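Omission of a single protein chain aside, the complex is shown with its protein chains in their original locations.
Entry: subunit A
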Amino acid sequence: MSQRIYIPCDTTALSLGADQIAEAVQQEIEQRDLDATIVRNGSRGMLWLEPLVEVDTAQGRVGYGAVSAQQVSALFDAGMLDGNQQHESCIGLVEEHPFLKKQQRLTFARSGITDPISIEDYIALDGFNGLKNAIAMQPQNIVDEVKTSGLRGRGGAAFPTGIKWQTVLDTPSEQKYIVCNADEGDSGTFADRLVMECDPFMLIEGMTISGLAVHATQGYIYLRSEYPVAHKLLNEAIERAYKAGYLGEDILGSGKRFDLEVRLGAGAYICGEETSLLDSLEGKRGLVRAKPPLPAIVGLFGQPTVVNNVLSFAAVPYILDKGGQSYADYGMGRSRGTLPLQLAGNVKQGGLVELAFGISLRELMEDFGGGTLTGKPLKAVQVGGPLGAYLPASQWDTPVDYEEFAAVGAVLGHGGVVMFDETVDMGEQARFSMEFCKVESCGKCTPCRIGSTRGVEVIDRIRSGENANANWVLLEDLCETMIDGSLCAMGGMTPFPVQSVMKYFPEELSAAR
C-alpha cells in the first residue's frame, strides 16, 4: 500500500500554510516518483506545532512540526518517509508526545488521527456505535444513560444535560427540535471548531441520538459565520451521512427519522445565548427572551427544543457506546467526565487539552502550556471567555471544577484559558470588557445597553485621572447595577472581568488615583 503522509486541514493548520505544504509535498512525491499519498487529517490539537506533518512508519506515526513549505524538500532529503528522526522539526512518535500522552481524550479520541469526512475512518474508531445502541433503546433509557454520565452542558452554564433532555421528552408535541449551539463566541475557545472540523460525524451522531431520545426529527446547527472551514466540512459530512443512511427518514433501517441542517449566524456574540439564538434561527433580530418559559418547553418556533453546546452533543456518542457510568468515572465532585480545555493567547504550547476535571490552572498553564510564548512572566489569565474574571497568580492553584471556580468568583465557562504576560495593561483590558459589551449588547435592557457605554466613559475618566476617586465609586456602583439589573449574563457578567481588575490590579486601572 502506498505510504500515507498526513497534513491537517483545520483552520489553524490552514492559517499557517497547510495547503501550501500539501502542494509542496505533492510536488516532491511526483518529482521523486514515490509511492505515497497525502491524507488531509484533522488536528491533534497541538496547535503550536501546526502544520504538523505526520508519516506512517513501522513504529507508528512520526511527526514533523511546525513545518513550512520551504522546508518540505529538505524533509524528504532527510529521509522523512523512512521515519528518520534526525531533522530538527521532528517530534518523534506523535502519540508519545507528552502533551498528548498526559491527556484523557474521550471526546477528542479521534481528532487528528482520521480524515474528518471519511465515514470509514470514523467507523473504524468506534464511530456510530453509540447511535446503533440508541436505536435499540427506549427514549427514556437513552435519557437515563445521559443522566448517569453526570454530563453538564459545556457551553457555559453547566446545566445537567440529562435533565434538560428529560424535560423535552416529557413535553408532548407533534414537532420537537434539536438545536446545536455552535456559536462559540468566547475569545480563547476553539474546541467546538475542532470537533466540527476534525470529527464532524461525532457531532452528527450526538445530535441524532438526542433526537431519538426526545422524539425530535429536525436538528439545526447554528454555526458562527466566522468559521468558514467548519462550515464547509460540516456540510460535506452531513451530505455523506445522508448518503450512507445515518441521517434522513430511515436511519440505518430503523424507520426513525432525523434531519439535520447547518444555519449560519451573522457575527453577533449575543446569539450564543440560547434564547437569542432561537430568535435568530427564526429569522429575527437576536434578542434575548425572558425565561421562563424554558426553551425545553417553548423553544424554536414555540416547540420543545433541546439546545446544547457542540461539546455536550459530542460527549454523547461515547456515553451511549461505553455507558454513562464509564464517563462518570472521570472527574471530581459534581463535575463528571472530561473537559476539553483550550490554551490560548500568549502561550508557548497552545492547543487543546482534554482532561478529567481536577487539574489546577497552574499545572495546565505550565506543564501543558509551557508558560508564555514571549518567555516573559505570566501576569494574568482570563478563563471562561470575555465575561470571565482575570485571575492573578494567587488564584492559579484553583482546580478546574465548576464549583471550585465559582468559589473564587471565577467561571470555567467553555474552558478557554487566555494567558497574558507582564506587558499587558490591565486597565486597557477592563476597558475592553465594557467596550465589547457595548458593541455586542442585544439592547433589550438598559443596564446592559446604556451601562456598558457609561462603563467605557467612566473607565476612560479614571484612566486619565479625572476625578479618579469619585469615578472609581461610580464604576463600582455601575458594576453592581449591571449585575443586578440585566436580563442575561451578557450585561450580568460583563462586570466580572472589570471587578477583577479593580480588585487585583487596581494600580493599573488608576495610576492617577
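For this structure, a couple of remarks:
In this section, contacts are C-beta pairs under 8 Å (C-beta built on N, C-alpha and C of every residue); 3 or more make two chains touch, one makes a residue touch a chain; residues count from 1.
As a working rule, contacts and distances are computed from a predicted model.
The unshown chain of the complex is recorded in UniProt as "NADH-quinone oxidoreductase subunit E", chosen from "Acetyl-CoA carboxylase biotin carboxyl carrier protein subunit", "NADH-quinone oxidoreductase subunit E", "Sugar ABC transporter permease" or "Heme exporter protein C".
Note that of A:N133, A:T275 or A:Q429, the residue touching the chain absent from this view is A:Q429.
In the complete assembly, the contact with the undisplayed chain comes from A:W48, out of A:W48, A:W165 or A:F357.
Of the listed residues A:L169, A:V347 or A:M434, the one in contact with the hidden chain in the full complex is A:V347.
Annotation: of A:L281, A:V298, A:L412 or A:V501, A:L281 touches the absent chain (contact as defined above). Contacts to the hidden chain, counted on subunit A, fall at residues 11-12, 14-16, 47-48, 50, 184-190, 192-193, 225-230, 263-269, 280-286, 301, 342-347, 350-351, 373, 382, 386, 416, 418-421, 424, 428-429, 432, 436, 439-440.
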